[in-house]
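A single protein chain has been omitted from the complex, and every remaining protein chain is retained in its original position.
Per-chain residue numbering starts at 1, and chain names A and B are given in the order in which the chains are listed.
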Amino acid sequence: MISLTGLNLILPQLIIALAAIIVMLSIAVKRCHRFTNLFTLLSFAAAAISVLYIPRGSFGVSSLFVVDGFGKFFTVLIACAGFVITLMSYHYLNAREKRNEEYYILLLLSSLGALTMVISNHFVSFFLSLEVLSVSLYALIGYLKEEPAGIESGIKYLVLAAVSSSFLLFGIALIYMQTGHLDLSGIAAGLSSSGEFSGVFIAGLAMVIVGIGFKMALVPFHLWTPDIYAGASAPVSAFVATVSKGAVFAFLLRLFYSTGGLENKNVWTVFTIIAVASMLFGNWLALRQQNIKRLLAYSSIGHLGYLMVAFLAITDRGMQAATFYLVVYFTGMLAAFGTVIYMSNKKGEALYIDDYRGLFWKKPWLAAIFTTVMLSLAGIPLTAGFLGKLYLLTAGTEVGIWLLVIVLVVSSGIGLFYYLRVVAVMFAGKNENEASSEPVIGKIFPHGLVLTLLFLLLLWFGVYPSSLLEIIQQIASVIR
Amino acid sequence: MPVNYYIFLSLALFAIGIVGVLIRRNAITFFMCIEIMLNAVNLLLVAFSKMHHAKQAATLATAGIDGQIFVFFIMVVAAAEVSVGLAIIVMLFRNVHSVNVNFLNRLKH
Partner (left out) sequence: MSITLILFWFLSVLALFSAAMVVASKNPVYSVLWLILVFFAISGHYLLLNAQFLAIVNIIVYAGAIMVLFLFVIMLMNLNKSNEPKRNKWLNLAGVLAGGCLLLVLVAALKNAETKATLAETGTGNIGLIENLGKALFTDYVVPFEISSVLFLSAMVGAVVLGKKESSPDTAGQSGKSSEK
């Protein structure tokens, strides 16, 4: 039973839910894109700030949710990502779509799904959050009407997501059979009483991994990723790459750390195979891409693989490294998609690497930002990506999972090639024949400002990480 | 009723659903197969819920109720998913005048 005092624990979620309803009602009164955008921005900001009003400590909300430091950290992260995406969407939608207020309702609801997922402590709440996140995403992916690929990628995502959630549910049912509980603490208790893992539990866990692996686009389940990234509009792709994956990763950490499911050798091996395959295939397939959104899609597969290394370390250090890397990944991906949005025009997005040819001579500042982003994603020193990878490596070497560590290093080496290829194209000679008649969407405000901010963040985390690490160290031990 | 029976019945239904997803190209039949899979899971959950109830009813009167609540939520989700899915199918039909998913291969390049 939830009491009225318990409501302040889920304040960020309530704010976002309320905002979605207000936006919907405001559309019924009068359509005003500027107001809708500003209101959405304000509500994301309010959601992020409202976390400060949640008392410290770990509280359960009716055994289905748990509000702790970990959940609050991810709440802020998701709200900030939502803020940035909203900011970048305004001019993009103005240029490319006529009816665009509903976009914000869907964005808010989708973020709400992510926000409830990071505090979920129960399979029912996890599954419902997952579906709130996905159902809004189906519509978001097919949102642009001038993009014929949008609707097709929408249905592709829908069909695959539905199949993967049936697998997830079957797995949950098997886990339920073994333990008799659907909440994570109950599952942990049921497991520790039965001693060792039975075949039913392992089969259930394997099917849950299918469902979660699909959402995180880990390698055997990654086939949808490049098509969806290429078919959806750039802000939505940014959302899929950051918020949707980050929220599922947060639940993955909670699920396996609080139930101790990773202590089984078989489960651990399956995850190791998935991680190795994600790192290698993600980076290897990205090598051949000419389309920058597909390139980012494969690169994100690789990055999720890196995250799995820290996840598999099963230590506090690993958890901190994973959280730090996730923040860096969010910043880098948002900035990368932000640049794609900046360079797009009314006719279409700047999809191909050639569209960035000679960018340095036209827009040196943007080129510098994009270069830093690419270097950070590649993991070059002085950027946040380097430190993030360093933490992942130390977390891995500490517990001696050498296979994963070596694959991480090798695949980062492969990754260097395609990130540097993009950088090289930007510094190449001018591309005269293009002479695009359409002006780019990007404006100094807000795109330039946001990109500069993300760029500064990447450098800040790269040079002076302790500010972020201190916060992460406080929250990381809570979960175990 | 031995709970084994329910496990195998659900598995068979689930496998039929998967075969359907693999061999059919019609987007609407796709969704029907997914419904079959979800129903298999629902049946499994209800059977397990009754199993746990039979085991623990002496200590806790509402033991096993969470399984049935979960089934209720799965039904809710299925309804929501189908409504969006059918909207997308209608859009697809307006664009390409077919609901066959082979058209989706265009995305690859």
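Keep in mind that, in the parts below, a residue touches a chain if its C-beta (ideal position, glycine included) is under 8 Å from a C-beta of that chain, and two chains touch if they have at least 3 such contacts.
On a predicted model such as this, the values are computed, not experimentally measured, just so you know.
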| item | value |
| --- | --- |
| Left-out chain, listing which of the shown chains it touches | A, B |
| Of A:Leu41, A:Ile54, A:Ile78 or A:Val132, the one touching the omitted chain in the full complex | A:Val132 |
| Candidate in contact with the missing chain, chosen from A:Phe65, A:Phe281, A:Tyr298 or A:Phe370 | A:Phe65 |
| Touch residues of subunit B, complete complex, unshown partner | 1-9, 11-20, 22-26, 28-29, 31-33, 35-36, 39, 42-43, 46-51, 53-55, 57, 62-66, 68-69, 71-73, 75-84, 86-91, 93-95, 98-100, 102 |
| For subunit A, the residues touching the chain missing from this view | 1-2, 10, 17, 20-21, 24, 31, 61-65, 98-99, 102, 105-106, 109-110, 112-113, 116, 124-125, 128-129, 131-132, 135-136, 138-139, 142-143, 145-146, 151, 154, 174, 177, 198-200, 202-203 |
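By definition in this document, only the chains that are shown with their structure count from here on.
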| item | value |
| --- | --- |
| Interfacial residue positions of subunit A with respect to subunit B in the complex | 123-124, 127-128, 131, 135, 138-139, 142, 148-149, 151-156, 158-159, 162-163, 165-166, 169-170, 172-174, 176-177, 180-183, 227, 230-231, 291 |
| Parts of subunit B lying in touch with subunit A, wherever the complex brings them together | 3, 7, 10, 14, 17-18, 21, 27, 30-31, 34, 37-38, 40-41, 44-45, 48, 51-52, 55-56, 63-64, 66-67, 69-70, 73-74, 77, 80-81, 84-85, 88-89, 91-92, 95, 101, 103-104, 106-109 |
